[in-house]
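The other protein chains are all here in position, but one chain of the complex has been omitted.
Labels run A, B and C following the written order; every chain starts at residue 1.
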């Protein structure tokens, strides 16, 4: 089968590599010649590289499969452009990080042209090439069914996890790592919530490790406490110098909190035990915010996911004005002077 | 009636001033001669100042009323000392910020000596002298009853708030601003929860004002957004330059969020509209933490009070290790580089 | 001056009453004859009641002031209707609970017609008639200036709060209880955040009172603890039968948490000490949600406001599916059986 890929950055190129490695062919489009050349050298005749949209579409066989894998902000405009060159029955996929609202709009726009729109939320990050990509898919059933051979090649595959007890027979697509979740937008909706969960789980580890990191607070000379800190009532309870990297390692085997995120954390902490490479300003992409929006719209309480997002905002100094207000109030009613930073 | 006060700092001195102004007499003890002299000059013969414990006790008439108003850390030792000089029937009051656990222990210790122990949580801060102090009281009923004339003088008084609809007859003590809450520790318990609520309410204002403060984000040139910030989807919705000081002023009249904390905030913002005097490192005293401990012990969900406390911790940089862990994870799975601070 | 009011429900009628009481005249429109009759009987010749839009507009003098005070969902359609009957220079006010997004759209739509649009967020609830309404106003400066005499009559007035220290001279509008916050939408934006703060402050009290309510947990026979409850480590610390109604009363005088919300809470608890009239399913209107949306859009951390909103969702059972997931997980890894409710 043939895959057309627009955008040969890390994600797009790795998807192409996986389908070609599994016996398919691919046509790629990228404005950067270097991206084209790299893949051509690597994949040989199974890959056709192009730098112009017309050439790209011309190299595809109908029904064309056009996977768009470019920054979310540029996707809608590009889909409009490519749609003009396609024919009824062709399939347009957005595999990027669009908000699912846009998928609903795009599908409605492409439908009168006879084009199928499929949204695919893609998880796996830099490890996707070897580990496979987890694919969450939205769109019409027939279009998704047509893509099945490609999806199987891109997804991790059945053998990459132990089978869930109770499941029998031919593995379901979900057991191979891809799932048709529902109509247009369903793929990005599920991916969005996936990322929301990711934020929460990451924060759970980060907060817990912070407690371990501070478990030696009782060994600090009380005189070194600044006046703004409450001295420990029982310093003898906090006299542990814990080896956080080794603790993350030990949890990888047999514990309840074993996870892929923990595997990665253990690797990072092994390489940089004090995390000296980082300053602690944590970015957030749209998905975490959109997950909250969806929860608020539907009245679902998500205190953990919200706390995780807000901690990222705070890590970038966004609480500072609020904190100044608190200091001003404390001065006003209690005469408390704020202490200099330290 | 006569009040003995140990500790003539701001709080102790203002309580003495209120009882004397209301016709009582007072004996004070303070190691600092200047504190004694100031009050003596001001209050004349209605006040006897001492600098030695024996002189202080000697100047009191039985049954003695000894109010201890010194830093919480020194209170227990001092109460042990003073107890040796007292006689059965005397009353010892801790009006400071002790944890209520200690009150329970102290009452049990003083009881065999025939001494009464009363704990009084005191709210009102620097405004207490003129506004009166809100008194939350724990201890045996008879001892508290004996103190009634003094408590009336220290508390704000009935006329300082409009009467609650439905209440009739002789004003209850609570309507004068003091309340016998229960046995030993009950006063500090109620004061502790008061402070927990205070943290939560303060944070509610601070977070809301922060939103107002940022309501002009849509006027920022998108090019000035750092790469770690999500650009606004609809910048046209955030083009307000709001006058936060005036907004806090307008809410003081007729709004649902009118409060004494808001009065203070409006005053601070009027004096220093950009809060330039503050850096945003917010201290916390023990009460906020103890409130959480009590909630956790009794299984009461307190997400708001907890969030308020943790925001103070974070304002002092205590989330930094956790934030570094998050950045490390993001780099590991997504190849995301953390950006330099800005 | 003359006020036209569409919608004579509680809020609209009370605003009319305040302006008439202060020497203005009013024209009212309401489909319900009973609402019209009640006001006509009460206000006499200073009030003209109508039940048809054309009659209403006809009774107004140019430049007309049309205040719309109807449910938010019906406001836009009505404004469209009324706009057709107005003339350049007339002023349309939305005093309801519209989202500020709509104000921006409406102002843009009315501008080409020469009509001025003003949005007014109104706080004060059922007490507004006597206490006055706190008014947060968005729109063009000239239109707002034209309304000044009416705004002064509706707002609480300067004397309803002690003057903020440091303020001198002629009272500013904010000191009378109304404020022109900015262009279209600014009024509802500020009102929205006001309500967000309200949610947070309410939750702070509610959580704190819940701790007080449970302070007697140590008197419960441990055998009565269900197996799903952690027994108290130190039951002797939780043996207080606290009188929550009296505690809210005492805090009204001299404490840091004194507020109008506390005044109301004390009144409710005095009338119904165990809150038997309530089941604990707490509604939320749009403003609390929109405040969160605004915070998320602008990257402002609001853990307290969010926790307060989510607690309301949870109070209505919206966490139940999540809770079932937790129970399923616990059974899976620990063999823990969930216990029957009790």
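For this structure, a couple of remarks:
Criterion: a residue touches a chain if its C-beta (ideal position, glycine included) is under 8 Å from a C-beta of that chain, and two chains touch if they have at least 3 such contacts.
Remember, it's a predicted structure, so these values are computed and weren't measured experimentally.
Of the listed residues C:44, C:112 or C:334, the one in contact with the hidden chain in the full complex is C:334. Checked against the hidden chain, the listed residues C:125, C:171, C:218 or C:235 yield one contact partner: C:125. Within chain A, the residues in touch with the undisplayed chain are 100-101, 104, 123-125, 128, 131-136, 155-157, 160-162, 164-167, 172-179, 181-183, 185-186, 189-190, 193-201, 203-205, 207-208, 210-212, 214-215, 217, 229-230, 232-234, 236-243, 246-247, 249-263, 266-267, 270-271, 291, 294-295, 297-308, 310-311. Even with one chain removed from view, chain C keeps its contact list with that chain: residues 10, 125-127, 202-203, 205-207, 209-210, 213-214, 227-230, 260-261, 264-265, 267-269, 272, 275, 277-286, 289, 303, 307, 311-312, 314-336, 338-341.
Residues 256, 289, 292-293, 296-297, 299-303, 306-307, 309-311, 313-314, 316, 318-319, 322, 333 are the ones on chain B that touch the missing chain.
Going forward, only the chains that are shown with their structure count from here on.
Shared contact partners of chain A and chain B, listed by label, are C. Nearest to the common centre of all protein CA atoms is the CA centroid of chain C. The rotation that brings the Cα trace of chain A onto that of chain C spans 180°, given to the nearest 5. Interface residue usage between chain B and chain C, two copies of one sequence, is largely shared: over half of the residue numbers at the contact are used by both copies. If each chain is reduced to the centroid of its CA atoms, chain A and chain C end up 38 Å from each other. Among the residues of chain B, those touching two or more other chains are numbered 125, 203, 205, 207, 210, 214, 229-230, 260-261, 267, 303, 307, 311.
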